[in-house]
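Every protein chain of the complex appears in place save one, which is left out.
Our next item is subunit A:
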Amino acid sequence: MEQEQGKEKEPILQVRDLVKYYPQANTALLPRNRRLLHAVDGVSFELFQGETLGLVGESGCGKSTVGRMLVGIEKPTSGEILYKKKDLVHMPGGELRGIRTELQMVFQDSYASLNPRKRVCDILAAPMLYHHMAEKADVNRRIEQLLEQVGLPKNAGRRYPYEFSGGQRQRISIARALSLNPGLIVCDEPVSALDMSIQAQILNLLKELQDELGVTYLFIAHGLGAVHYVSQRIAVMYLGKIVEIGPGTEVFRNPRHPYAQMLISAVPVADPTKRTLTRTEIEGEVPSAVDLPKGCRFASRCPYATDRCWMSEPEMRHTEAPGEPPHLAACFEWERIAAGGKEDRS
């Protein structure tokens, strides 16, 4: 069914060769001589209406930077972000205003993402009133509706953010993101700071809202557990690049890229009888994002690395069987790895 969706529908968001370099401070006197930190180094993917794409990778791999560029609080060095076929990066400011609000974000730290001096109803009301999404007369009704939608009592608006628990605050953040009728919500580790039981509640809420409103999510996380639960497709990032992207279950069951394989083997399995996949330890150091290696970025930690991996950088290539939904990976040795993964499970 997923593949039918993917083939029929136009992508709501297309990201092409997105790049973000940060000049390193203090490495040189003149700005043009400064060395660059390659935070995001040529990322491309598509998002379809109503789906969730999970974006995973370790800290510092650039996944949050991708999310921040999508919502416009970080300016790409180069590349295109097409939302409903309109290029958000090169669009003039006036035109941008209208469409920008369709991309919203939920942050990890729900405490820092709500203004401590304002009551919840004021936090929710201001953007809706400014963008004429609601008129003064019925804004309160709309706020009550939003609060109910995220599972909070109607009168929660009268209170201040600090009066709520972490999970409740995250619900308020979600309500705020929903208030502008967004097409896409970037969830930047929305549950990482919450208790396990609360995590499940928030993830279920996100799923329910998606069913109800057809909103699209980019779900960023560093652990695969939560991502697998909410995402139809998963993209794995390593050092500023996407190394594997494909249907969630397939990435989980049959990872092509050795890094993805290692991430998945690190996910704890609750049921001991189901612990089948042998654990693959990730060894070695992450190369510096300032001095990138010539070949594959993962070669220094990869148990399968060959001479070719050290010499040239693998491109993303299709790895799916004919007729299957697209599943891309950037690895020369993926066939060997995928086969190895299967053997482990039998």
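Heads up, the rule we're going with is that contacts are C-beta pairs under 8 Å (C-beta built on N, C-alpha and C of every residue); 3 or more make two chains touch, one makes a residue touch a chain; residues count from 1.
Heads up, the rule we're going with is that contacts and distances are computed from a predicted model.
Among the names given as "Xanthine dehydrogenase family protein subunit M", "Lipid II isoglutaminyl synthase (glutamine-hydrolyzing) subunit GatD", "ABC transporter permease" or "sulfate adenylyltransferase", UniProt records the absent chain under the name "ABC transporter permease".
Note that of A:K20, A:H38, A:K63 or A:R176, the residue touching the chain absent from this view is A:R176. Checked against the full complex, the candidates A:T52, A:T65 or A:Q104 give a single residue touching the omitted chain, namely A:Q104. In the full complex, subunit A touches the omitted chain through residues 71-73, 97, 100-101, 103-105, 107, 109, 112-118, 126-127, 130-131, 158-160, 162, 173, 176, 180.
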